[in-house]
Each structure stands twice: as C-alpha cells, then as structure tokens.
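Shown here: the complex without one of its protein chains, the others still in place.
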Amino acid sequence: MMSENRPNEKQYWFDQPKNVKLILRGLYVTCAGLFLADFFYHRHVDEPMEKIFGFYGIYGFVSCVILVLAAKEMRKLLIRKDDYYDSAEDGMPGGNAGGNPGGSKSGGDAP
Amino acid sequence: MRHHSILRAVTKFFLPYILLFGLYTQFHGDYGPGGGFQAGVIFAAAIVLYGLIFTPRIARKVIPYRAVYIFMSLGILLYAGVGVATLFMGGNYLDYNALNHHHPVHGQHLGILLVELGVGITVAAVVICIYYAFADRLES
Amino acid sequence: MSNLHPALVFFAGALLVAMLRGRAQALVALLVPIVSAWSAFQLTAGTEITLSIFDYELMPFRVDRLSLLFNYLFHIAAFLALLFAWEAGDRLQRVSGLLYAGSALLAVFAGDLITLFVAWELLAVTSVFLIWARGTERANRSGMRYLIVQILSGVILLAGAILHLRETGSLAFNEIGIATLGGKLILLALGIKAAFPFLHSWLVDAYPEATPVGTVFLSSFTTKVAVYALARGFAGEPILVIVGGAMAAFPIFFAVIENDLRRVLGYSMINQIGFMVVGVGIGTDLALNGAVAHAFNDVLFKGVLMMSMGAVLYRVGHVNGSDLGGLYKSMPFTTVFCCVGAASISAFPLFSGFVSKSMVVAAVLHEHHIVVWMILLFASAGVFHHAGIKIPFFAFFSHDSGLRVKEAPKSMLFAMGIGAVLCIGIGCFPQFLYARLPWPVDYVPYTGTHVLTQMQILFFSALAFTWLKLTHLYPPELRAVHLDIDWLYRRALPATARGVAMVAERVRLFGAGLALSFVSGLQQAGRHHLGPDGIFGRTWATGSIAVWVAILLVIYLIFEYGA
Partner (left out) sequence: MIAEHPVIQILIPLLGAPLCVLTGRGVLAYWLALACSLASLFVATRLLATVMATGPIVYELGGWAAPWGIEYRIGPLNSFVLLLVALLGAMVMLAAKKSVESEIPGDRRHFFYAAMLLCQTGLLGITITGDAFNVFVFLEIAALSSYVLIAMGHQRRALYASYQYLIMGTIGSTFILISIGLLYQMTGTLNMADLAARLPAVGDTRTVLVSFAFFMVGVSLKMALFPLHMWLPNAYTYAPSIVSAFLASTATKVAVYVMIRFLFSIYGPAFAFDRIGVSQILGSLALVGIVIMSAAAIFQNNVKRLLAYSSVAQIGYIVLGISFASENGLTGGIVHLFNHGLMKGALFLVVAAVVYRVGSSDLNAFRGLGRAMPVTMFLFVLGGLGMIGVPLTVGFISKWYLILAAIETGHWLAVALVLLSSLLAVIYVWRVVEFAYFQPRDRDSDPVGEAPLSMLVPTAILVLATIVFGINTEWTVGVARAAAVFLLGGHA
C-alpha cells in the first residue's frame, strides 16, 4: 500500500503499514471480545437456534465466506468481456423485429 | 393534316352544324332528350375536331387556355349561383319554385334552363381542357 | 391546514425552472421542494379530494399517515438531489428531476388506481431523461430499455386496474390482494417497479448508466413508490415473504463480483427492497412499520452512497472498482460521508439502518419464519460485506490507484453531509421517525441483545472479509460484464432470432416444397420484410392490390353464405 513512485508526496495515514496493522489488530480484539461477550451477557432468544454459543458471530463469518466463494464460482460462469453487450448490439444485422423486449434496441439502432 | 384538303373542307362545313346541334341539345333539354352534359360534350367535340384537323395550336387561338379555365369556373358558379339565388329568394337550395313566386312553373323553367346551361358550359370546358392537355403532351 | 397537492408545486416549479438559466435556475430548483414542503408538511391525514371523470369517482388526492410519511421522505430526497445537482446539474436534469419527484408525490397521494397509473407512467417518462442526459450511446440504449420496461409496467397496471374494476366494481386504491386476476396483474406491475427477482434487470442496467445527479434521483423515487404501493395494496400476502427473501439474498452474490460500484449499489438496493418486501409480506403492524421505515432510511443512506459515488464519477469520470483506490487522500469528506452511508446501510447501531431493518427482522422472528429469518441474517451480513466494506474500501482505500483529483464540489458535500447527519440522527433518535410511522409503534431497537448480536454479525463479517483478502481468496475486481437476467433479452432473444433465421436460411437452401413455404413464412415475419423493401413496406404492384381486393370480396361472400 505504499506509493513508491511518488516519493515526494505527503505520506497519508494508511500509507504506513503499521497503521494498517493497528486497524487489523483492533478488529481481531473486538471480534474476540464480542465472541466472549456471550459468556457474560444472557441474550434474550426467540428461537432455539439462537442459543448456540456464539451463533451470530459464527453465522456472520461462515455466511460471508460462503458468499464470497460462491460468488467466485458464479463469476466463472457469468463473466464476459467489458464490451460484451456493445459488440453484440453492433454486430446484429439491423436488430430484430419489435414486439419482444429486445425490440427496444431497434430504437437505438441507426439504420 | 395540312394536306388532307377534303377533311379540312368537310370539317369547316360541319363545324357550325355541330355547334348548333350542341346548342339545340342544350336548350331543348328540358323538353326532350338532351341536357347540359350531352350538350357540353357535343359542343366540345366540335372544338376537338377542329383541333384534330387544324392542329391544336390553331384551336387554342380560337379558345385559349385562359378562356377554358374561366368557362369551367363560370359554369359551376352559374349552377351553384342559381341555388344561392333560390336561397335568397326564400326557398330551399335549388328550389326553382322560389325563382318566380307568382308562377312557380315559370320558375321551374328558368331554374332548370340556367342550371343546365351551367352544367353545359363546365362540361364543354372540361372536355376541351382534357383534349388540350393530351395534345400539348404530343406536341412537346 | 392546507389542501394544495405538492405534486402541483413541483410541476409548476419545473415549468419555471425550464425558463430560467444559470444560478437562478439552480436556486429556484432548490427552492421548489422547500416551498412545497412548507405547505406539504401542514397536510393532515384525512384530506380527500374526489373527481368525477370517465363516469367513475376518482380520488386524485388522499392524505393518510402512510402517504404523509412518503410525502416527507420525497421532499427531503428531492431537496438533497437538487442540492447535489447545484454544480453538476443542467436544465434537462433539473426539470425532469422535479417532474419525476412530482410524479412520485402524485403516486403516493393517489387514492384510485387510475391516478396511480397516470403517476406510474409519468414516473417512467420523466425519469428516463435522467439516463439520457448522460449522452453516451450506452446510456441512450439503456434508457430505451428502461423506458420500455417501465411503460410495460404501466400498461400491465392499467390492465390490472381495469380487471380489478370489473371484478370488484371499484377503482379505489386500498387493499387489493392477489385473489383476483386483476390483483395479480397489479402485483406484477408493482413487482416490475420494485425490481422483483427476474424483473429487476432494468434497475442494475439503467441506474449505473445515468448521470451522477440522475442516479441520485432515480434511486430515491421509483422503487420506493413501488414499496409504498405494495404496502398499501398487498400487505400480508404470504407470497411476498418468499419473494422478498429471494430479493434480499440473490443480489449480494452479483454485488460481490460486480466492478461498477454504482451497479453494486444497484444490487444492494434490490437487497434492501427485499427486506421491505418481506416486511410487507408479513403484514403485521411491526413488519409494515419496519418496511416503510426502512424505505425511508434506505432513501437517505442509499442517497448518501449514490451521491458519494456520483461525486467520484463526477471527479474521476468512472466508478470502476478495478481502477479506483486511495481516493481518501484527495476526497476526505466524501470518504467520511460514504462511510456513514455504508455504516447506515449495514445497520450499525447508532446508524439509521439499525433502527428500521431490525423491525423487519424482529417481525419475521415473531412470526417464526425461520428460513426467511436465516436468509435475512445472511443478507444482513452480505450487505455489510458488499455495500458496507466493498464500496468504501475499493473506492477510497485499497491500493493507491494514483488518482489525484479535487475534492467534490461544496454543494455535493453539503448534500452528502445533510444526508449523513440525517442517517446518524435517525439512528440515534429513532423516536422522531417512529412517531411518524403509519401504524402504532411498540418497538425498542436498543436492547442489549440486539446491539450485541448485530455487532457480532457485522464484525465477524468484517473478519471474514479481512481473512479472505489477506489469503487472496477474495475475487479481484475485474473490468468485466457479468451476465444477469437482462442477458435473456439483450443477447439470448436476438441470438435465438438470428439462429432461427440462419437455420431457416439453411433449410431454404436444401429444402423445397413444404419446407420452403414454411421457411419463407418465417422469414416474412422477420425484420427486413417489414422495412421499405419488405413485403409490408414496399410499393406493391397495382395488380397485386387488385388481387387482394378480389380475395377479400371472396372472403366476405363465403363468410356471408356460411352465416
């Protein structure tokens, strides 16, 4: 996170790796604290599932990891080049007949 | 046609009779067969014949375009004007009876005569005009 | 006490603004919501104006607590958007923005379905110019697609309204329900505007293509009007719980991999609407209050986020996550406001999202919809992930992209600042919002359990993000397009048509007889047969017209003798 190519420029707070580390440490400590808070604080629960120790923390962590990994897999399937639609629309020989939603494009096509 | 002397002579001879017959058909129309439409065509036929034999250019000297247009319009105006006159004289449109309040039958006579005359003039002018239009195309 | 319809003030204001130029234009545009608010905030529930037209009793103006809440909201949103537009706006955007806000007000005060339909179509027609104002070819096309979808929603609403009239004999816009066909159609029309799954693609297609100002306007009105209409017409429909759950969950996957940060916000908007739709679907007082309160807050924090991204777009020229980073150095205030918006949308305690989203979640828990509850928890974690962390992180922090731009113009900072203050204000003093909710409120957001569990979820999500980032498991931002449901009509349909045409051409080459005539029939239906050289477009030989005359005569004769 250093901007080596700009030696003269003012150093910002996040440019210092130690500051970033500080932030990360803060995060770890807070997480640990919140996780352990379940020991001391008796949560009011509606569902049996909620009684599990550290349920919310675990759920938040696991679901996010699953989310990102699933999205990553999904991307392999869905990714296309930046100009995918642009090239597609120009490549169409004169668009298609109106009547379907794609017909909207014939409005944009210059004949 | 300049060399067809016989046709030229015969045409010159016939023309007055054709015109006269046209007028007869026109003014006899309210008593016997005839009327403005037929009379107009017969009258125009005389001019067309003249044009065919003596070239359209000469025919146009007899009846120039301008005259054709004026007669065309005047005919309609005469026809419609009679109707307007009946309106002003208190009748319905083209109610000839209104033309002569004392003798409605005379009114009928007058009305039909004028209306047919209007029709005749317009028809003659239009037929001549159509002939001119075609003839011009041939010439140019 | 006042009976002036605020929409009229907006329409008149738009007319006035259209005639002015320069600073005067921007100033008058800014004054319009203030002037309107002066009378609109005096409106009291119960005011009704009826009108007889088409042999039907219409009620173009009906004030109750539900419409009043949205009335306040739209005035604030319009003011913020116009303040944001002080520097970046132009005549077209100000005028269409005012008309658009006026149409939204027309919609929330509509007491009958016809007025609602009129407002519905006006919303579409006025807002599309905010997209076209961008002036790029992509924006033009995207705007056209947007317009088609919105108009389609309108005609479906009209068809539904007419059916509803036939089935119930009433045009009044109250509880509608999906028992009847008319109700189903109306729900479909609302669903399009509310961006239900599979009907949502217009939103993520069009919003990122609009101007910086345009997106701020767009994100404030259309979908919120739809939420309002759902709350009024379809409260307690169980199907909405399922639809809302799906809405809350699926967009976050797209949001994680999407590069255009305004499109990320578009997905997160669908996700937030999902919460509201669930609330409407539950239908209890608590849930409905939660839904509309969340709509209220969503406009504010989404507005702040959209404004911050708009400011970046305005200064940098794009908002691609892959090419941004380190902007906190040059746009510190924008960074702070963006973080406030991000905290609010993530529902951090003391921020506005916390006090409204939790109402919906609590209502779901009360009704014991366990699966939906888990989905909403997942969505809460996810929204923090993609909107709370991803947006500020990739835009303002992350690796330094080397971009050095000016801080956003003052007017934009003011607009963002006011929005941010409101977010924090509502988060800290929710009673001001609760007092204006349409149904009785008996809810305390700040309990120990609630604060603790929410903090646990959020911080562990952040922990997950950090871990994934440090282990490089996190997918990098890529300059790319990701397919969504609009692929169906942008690529699949044309491609199918092309494929059909190509196959038809092959068959035509090989086949004869029946195949030939069938194919030529297909081709006739094709596009170029309607053009100037096509069968219906070209000049016909006189004889062939005469043949048609004969054919028609024969048809008539046969028909008559058959009768």
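The first chain written gets the first letter, and so on, giving A, B and C; residue counts start at 1 in each chain.
Heads up, the rule we're going with is that a residue touches a chain if its C-beta (ideal position, glycine included) is under 8 Å from a C-beta of that chain, and two chains touch if they have at least 3 such contacts.
For clarity, every value in this text was computed on a predicted model and none was experimentally measured.
If you put the hidden chain back, the residue from C:I148, C:I270 or C:L463 that touches it is C:I148. Taking the complete complex into account, C:L552 is the one of C:I34, C:A179, C:V371 or C:L552 that touches the chain left out.
Residues touching the missing chain, restricted to subunit B, are 69-70, 72-77, 80, 83-84, 87, 91-98 (touch as defined at the top). Along subunit C, the points of touch with the absent chain fall at residues 53-54, 117-118, 121-122, 125, 132, 140, 144, 147-148, 151-152, 155, 158-159, 162-163, 166, 527-528, 530-532, 534, 536-537, 539-540, 542, 544-546, 548-549, 552-553, 555-557, 559-561, 563.
Here, only the chains that are shown with their structure count from here on.
In terms of inter-chain touching, the protein chains here follow a pattern that is not a line, ring, star or complete graph. Remark: subunit A and subunit C have CA centroids separated by 21 Å (rounded to whole angstrom). Rounded to a whole number, the gap between the C-alpha centres of subunit A and subunit B is 93 angstrom.
Multi-chain contact residues of subunit A (touching two or more other chains) are absent.
Per the touch definition, subunit A reaches subunit C in the complex via residues 1, 3, 5-6, 12, 14-15, 24, 27-28, 30-31, 34-35, 37, 41, 43-47, 49-50, 54, 56-65, 67-72, 74-75, 78-86, 88-89, 92-97, 100-108. Taken in their complex, subunit C has these residues touching subunit A: 137-138, 140-141, 144-145, 147-149, 152, 252-254, 256-257, 326, 328-329, 365-366, 368, 370, 373, 377-378, 381-382, 385, 397, 399-400, 402, 447-449, 452-468, 473-475, 478-484, 489-491, 493-494, 497-498, 525-528, 530.
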